[in-house]
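Here the complex is missing one protein chain, while the rest keep their positions.
After this line comes subunit A, so read on.
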Amino acid sequence: MAEGSNFDYLFKVVLIGDSGVGKSSVSPFLVLSRFTRNEFNLETKSTIGVEFATRSITVDGKTLKAQIWDTAGQERYRAITAAYYRGAVGALLVYDIAKHATYVNVTRWLKELRDHADSNIVIMLVGNKSDLKHLRAVPTEEAKTFLNGLSFIETSALDASNVESAFQTILTDIYRIVSSKQLEQNADPIKPSRTGGGCC
C-alpha cells in the first residue's frame, strides 16, 4: 500500500516474548494500525495469533524494509505463531523490566527460536517498559551480561524512547550480515525482483 515496493531488501522479523510485555506497543507504527487502538488509553487489546506491520529504514543508501510479525504471547498460540518463525531473519525478544518472570522466560523463548527458526536468525533482547523505573525488577546490567553476543536494548513504548533505535539496530545488523554473506554467495533473505515484486 503506502510504502510501495521501493526497497532493496525485505527482511522478515518476528516479535516474540511473554504475554503482556508490550510486544505490540514496542512498535508505535504498529499500534497505530490496530483496529482497536485508542491513543488516550494505555491499554491495547491482546494480540490474537499474529499481527502484521511493516517498516522501512535506510542504511548505506539502501532501503531496508521489515515485515514485522507481532505474535501472541500466550502458550496456546505457540503452534500458530511458531509457523511465522520460518524465514524470519530477525527476532525481537521482548520482556518486561518490571516483571522478572518474563525475563526468566527469555531462555524458553530462545529455545523456541532454536527449535523453529533459522539458525542464523539475528536476535535482539528488548527490555520494555523502561519508564517503570520504580518497579524495575531486572537490572540493566544483568540483562546486558545475560547473553553475550546478543544485542540488547531497553525501550519504553510509552515515551517511545529507543523503540526506533531497536528497529534501526536489528535491521542494520541483519543488513550487515546479509550483505557480507552476499559477497561470498547468495543470501537467505528474500531479495525482491525489482521488476514485478508486488503488483501495486
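Before moving on, here are some points about what is shown:
To be clear about the criterion, contacts are C-beta pairs under 8 Å (C-beta built on N, C-alpha and C of every residue); 3 or more make two chains touch, one makes a residue touch a chain; residues count from 1.
In the analysis below, contacts and distances are computed from a predicted model.
When the listed names "LSM2-LSM8 complex subunit LSM8", "Rab-GTPase-TBC domain-containing protein", "Adenylyltransferase and sulfurtransferase MOCS3 homolog" or "DNA replication complex GINS protein PSF2" are checked against UniProt, the chain not shown comes out as "Rab-GTPase-TBC domain-containing protein". Interface residues of subunit A facing the missing partner chain: 1, 3, 5, 19-20, 33-54, 67, 72, 74-77, 79-80, 83, 198-200.
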